[in-house]
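Quick one: the structure is below, questions incoming.
Every protein chain except one is present and positioned as in the full complex.
Every chain is named by a letter (A and B) in the order it is written, and numbering of its residues begins at 1.
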Amino acid sequence: MPEPLTWQIATVTAIRAETPQVSSFTLALPAWRAHRAGQHYDVRLTAPDGYRAQRSYSIASPPSRRGEVDLTIERIADGEVSPYFHDVVEVGDRVEVRGPIGGYFVWEPVLGGPLLLIAGGSGVVPLMAMLRERAAADGAAPAVLLSSARTLEDVIYRDELAALAAADRGLRLIQTLTRAQPPGWTGYDRRIDRPMLAEALAAAGAPPLAYICGPTLLVEAAANGLVELGVSPAQVRTERFGPTS
Amino acid sequence: MSDPFVSRGFTGRAHDPGDKAGRIPPGQYLTDGFPVLSAGPTPQIGLDRWAFTIEGLVAAPITWSWEQFTALPSRDWTVDISCVTKWTKLDTAWHGVSLDDLLAAVEVDPRARFVTAHSYGGYTTNLPLTDVLNNQAFVAWQYDDAPLEPAHGGPARLVVPHLYFWKSAKWVRGLRLMAEDEPGFWESLGYHNRGDPWREERYSGD
Partner (left out) sequence: MDDPMVLDANAVAGDLAELFGFEVTAVVHRCAHCGNVAAVGTLLAWTHGPGVTLRCSICREVVVRFVRTGSRTFLDVRGAAYLDMQRG
């Protein structure tokens, strides 16, 4: 029986800007436990008067990095917790966390594939943990990442994803930029819809394990779309983030 | 026991109430926003289907259509509201009909001592009759001079400002007058049966 889940005080050891609105925070954990790709940590902030705010953030780093995790956090303008991370937190600060959490929206290489990963904005974070885990495992099943961002500079992990895809013919990236596209852009330029889902499904090659993460409305549209295209509902796992950022 | 952990530089959303501090019940924080809280999907009720019914211990039940209901004597209300999740909002402006006027349209049986509010979507909450008479409660269809939004309980919701806001049932569809008290959706799962914010009656046993 694993130890019960309790809150622990983590220390921020690194902060890395991923995009103008998104940064990754490395947390050293005194009671680190190996996680599975797709899991998250709960973060709890406490003010001097006792006021508390709590949010969940997906783990971006693979479990092979012992003793610490990366949480990639988007700054939500009227949020309570993400602005604290972006505007206040410095290396050396301590943060109360609980985890790793999640038993359903998880993937390990032993589960096989092909993997069909669909991301809206910062929904790419848990899916990146899956792709990083997959890259570390030899002979992993094919994977397709269909992701949506507003502009090119908002694409999280852009360079790393390009490098992974360049080195691995079994990984296919499909990107859509919904607000503005750079000159010469050859990807999609609209919200994820049926034709894009159909292309991603075809690229997967065989009935996939699908993981969809991002704003609630995007996740629902994509999940419904996949089922309408013939994917079994039991093969579609979702993680809704709530209202769109 | 060590001091609880405090996050450096975190102050939370709470505003300094300043000279309004006396209007904030204990344990509450003042907010400018209007958080949306719910236990299920927002019901989509067309006004052509919407109806409000008073039934139970009454001589005869009554049902109003939307046109009939909104033609009842109504007025503006400006009240402070407190949610058990700790936010308080001052001077909220509503328009609707008092429960006094609604109950005056039926002959309430003298055995009736409690009322349960029922909502589209299945939510319920229970109140003593004495807490909803004498201008203490109303059914509102406007907020801030505009039709009440579905997210905040529209087409119409119950508002009982002197109790925690879970008693102000969103998407209300009727009242049932009863001799016995019947705990509603949250009252049956650990929340206080009455919910007076000034006595911090949040949970059962408080």
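The criterion applied here is as follows: contacts are C-beta pairs under 8 Å (C-beta built on N, C-alpha and C of every residue); 3 or more make two chains touch, one makes a residue touch a chain.
Bear in mind the structure is a predicted one, so any value in this text is a computation, not a measurement.
Undergrad: For the chain omitted from this view, which of the shown chains does it touch?
TA: A, B
Undergrad: Which residue among B:Leu30, B:Ile54, B:Val84 or B:Leu102 touches the omitted chain?
TA: The missing chain is touched by B:Val84.
Undergrad: Just to verify: which one of B:Phe10, B:Trp64, B:Trp77 or B:Trp186 makes contact with the chain not shown?
TA: In the complete complex, the chain left out is touched by residue B:Trp186.
Undergrad: Hey, which subunit A residues sit against the chain that's not shown?
TA: 1-2, 4-6, 40, 42, 56, 98-99, 101-105, 215-217, 220, 234, 237-244
Undergrad: Taking the full complex into account, what residues of subunit B touch the chain not shown?
TA: Looking at subunit B, the ones touching the missing chain are residues 35-42, 83-85, 122, 166, 186, 188-191, 202-203.
Quick note on the criterion: only the chains that are shown with their structure count from here on.
Undergrad: What whole-number Å value describes the gap between the mean CA coordinates of subunit A and subunit B?
TA: That pair's centroid distance is 39 Å.
Undergrad: Going by the contact rule set out above, which residues of subunit A touch subunit B in the complex?
TA: Those in contact with subunit B are residues 9, 45-53, 80, 84, 88, 93-96.
Undergrad: Sort out for me which residues of subunit B touch subunit A in the complex.
TA: Checking each residue of subunit B against subunit A gives 4-14, 29.
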